[in-house]
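A single protein chain has been removed from this complex, and every other one stays in its place.
Order of writing sets the chain letters: A, B, C, D and E. Residues in each chain are counted from 1.
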Amino acid sequence: MTNRFDRGLETLKQYVTEEEAAKLVDYDALAITAPDLRKMIVEFAYGDIYSREGLDVKSRALVVITSVVTQGAAPQTKTHIKRGLHAGLSQREIVEALLQLIPYIGFPRVQNALLIAQEVFGE
Amino acid sequence: MTNRFDRGLETLKQYVTEEEAAKLVDYDALAITAPDLRKMIVEFAYGDIYSREGLDVKSRALVVITSVVTQGAAPQTKTHIKRGLHAGLSQREIVEALLQLIPYIGFPRVQNALLIAQEVFGE
Amino acid sequence: MTNRFDRGLETLKQYVTEEEAAKLVDYDALAITAPDLRKMIVEFAYGDIYSREGLDVKSRALVVITSVVTQGAAPQTKTHIKRGLHAGLSQREIVEALLQLIPYIGFPRVQNALLIAQEVFGE
Amino acid sequence: MTNRFDRGLETLKQYVTEEEAAKLVDYDALAITAPDLRKMIVEFAYGDIYSREGLDVKSRALVVITSVVTQGAAPQTKTHIKRGLHAGLSQREIVEALLQLIPYIGFPRVQNALLIAQEVFGE
Amino acid sequence: MTNRFDRGLETLKQYVTEEEAAKLVDYDALAITAPDLRKMIVEFAYGDIYSREGLDVKSRALVVITSVVTQGAAPQTKTHIKRGLHAGLSQREIVEALLQLIPYIGFPRVQNALLIAQEVFGE
Partner (left out) sequence: MTNRFDRGLETLKQYVTEEEAAKLVDYDALAITAPDLRKMIVEFAYGDIYSREGLDVKSRALVVITSVVTQGAAPQTKTHIKRGLHAGLSQREIVEALLQLIPYIGFPRVQNALLIAQEVFGE
């Protein structure tokens, strides 16, 4: 385990529960096919990028939610809305961020994302 | 002029200088071809959406910058980085938001956006 | 209910059955999370945009189908093919419009859309 | 020259002037690098697809304009607005089709396309 | 059956098993709605494009996998990973090609594609 991995894991815990972080370390869905992917996500995405200073945790979560919704990526929309809530965004802030996207990406992708958000909020 | 237009114009002033707001009212680049577009942008985008409560001005600017960069829309990237600065985002926050996008959209669009940001910062 | 909402609802009825229009008024899947979304869709999308003059109902439906298929948005493809049929597009016109997209977006998204169209036609 | 090429060229003339059609035959910007591309565009796009029955010329032009605008492809937006006018779409119909896209792709790409349309209309 | 169709079918057999090729000829999922689509795919995609010289079979498969993954098209990702294996790409080469995309499209679409690849490899 490198320092970048440790720093990444520490940063990740701002976005997921202890339980989920532990699960991410113990179990890798791509362990056979691409065991390096998880390492890269923790080291690069969380260790190098998310852990930077100059932008607070909630704003980083907002940026990521916005980007995956703009791309229309449904599985990531669910994941990052969950992480955004854990990072301190309120349900209201997430809903407002999604509505704010209407003039920039149109209704369809916003509507799909709001249905996902509603499902996450209900869990 | 409707109430929605007035409210939109008022909201817009949180994102542009007085001078730019006045220019937007006086001059419409699409006055001949689509005179309703400007009205819709002010009434709907600013009057109905940006003016909502529940998410602060800086976060709304961050959401919009993120979305146009994710779409790779160069002219809008320039416009909304300017508006983000006016809305109170620091140069550092904008740069960090763009770097935060690397794991989600890759280097090319982030690099293009940073070159635009640097140009805006230099003005 | 505003005039824009009334006009939107009236316009919407050119694209859906009376029954579906009534259902859209009575039931809102996002009533808890984002109750304003439906209002915006009816007021802005249908009341302000679809209800404009200068382009006939069938052509508007064709434009919308084309855009959601180009974006690869599956749920909206189904919705708007249904609305296009109600607006007067023939099955043949819809199929031809989808085939016309092949040189501009390639086979994969067209094939996905045709499978959805076939499913809608069979209902 | 195959029959498909002849049919394609004949169909193309519904979308461009005689002069432009002649120029397309005489001069190929990619003659050195990819001489087969023009042949494929004429044979496949125009000979096989545009020349099909079941959807009128104006509607095909509308579908193509919508798709390239949704993709944010600026050079093709210019080309196909020109061809749409030649195919019989009025300036008003093109403007309305672009405004109709706002609820589905947002303001930025529509605004960019309207500026291109205005430029073409002015020529 | 044209020469282009025959050539296309012959080329297709480099990417699918005899059994799958036979099935593609015998059964057309879109036989009722768009019977010409399959003909176009075989004639144009396989007969005109895939059958060209100047790029080997494995590289063509790699190009196609890369494009559909970049577009985030899940059904085509599965189809073309299968065809790539049949064309001679190793599992390792496919995994490496997907990881190579991370700096250009980000983690989400790569992760989704790797999960699909793992599923195909397991079959």
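Here is the rule we go by: contacts are C-beta pairs under 8 Å (C-beta built on N, C-alpha and C of every residue); 3 or more make two chains touch, one makes a residue touch a chain.
Being a predicted model, the structure only gives us computed values, none of them experimental.
*Asks:* Name every shown chain in contact with the chain that has been left out of the document.
*Replies:* Every shown chain touched by the left-out chain: A, B, C, D, E.
*Asks:* By the contact criterion defined above, which parts of subunit D meet the unshown chain? Give residue numbers in ascending order.
*Replies:* 29-30, 32-34, 36-37, 40-41, 45, 68, 71-73, 75-76
*Asks:* In the full complex, which bits of subunit B touch the chain not displayed? Write them out.
*Replies:* Residues 72, 91, 95, 98-99, 102, 107-112, 114-115, 117-118, 121 of subunit B touch the chain that is not shown.
*Asks:* Would you write out the residues of subunit A that touch the absent chain, in ascending order?
*Replies:* 40, 44, 48
Here is the rule we go by: only the chains that are shown with their structure count from here on.
*Asks:* In terms of CA centroid distance, which chain is the most far removed from subunit A?
*Replies:* That would be chain D.
*Asks:* Just how much do you need to spin subunit A so its Cα atoms sit on those of subunit B, in degrees to the nearest 5?
*Replies:* Rotation angle, to the nearest 5: 180 degrees.
*Asks:* Of all the residues in subunit B, which ones touch at least 2 other chains?
*Replies:* Expected reply: 40-41, 44-45, 68, 71, 76, 101-105.
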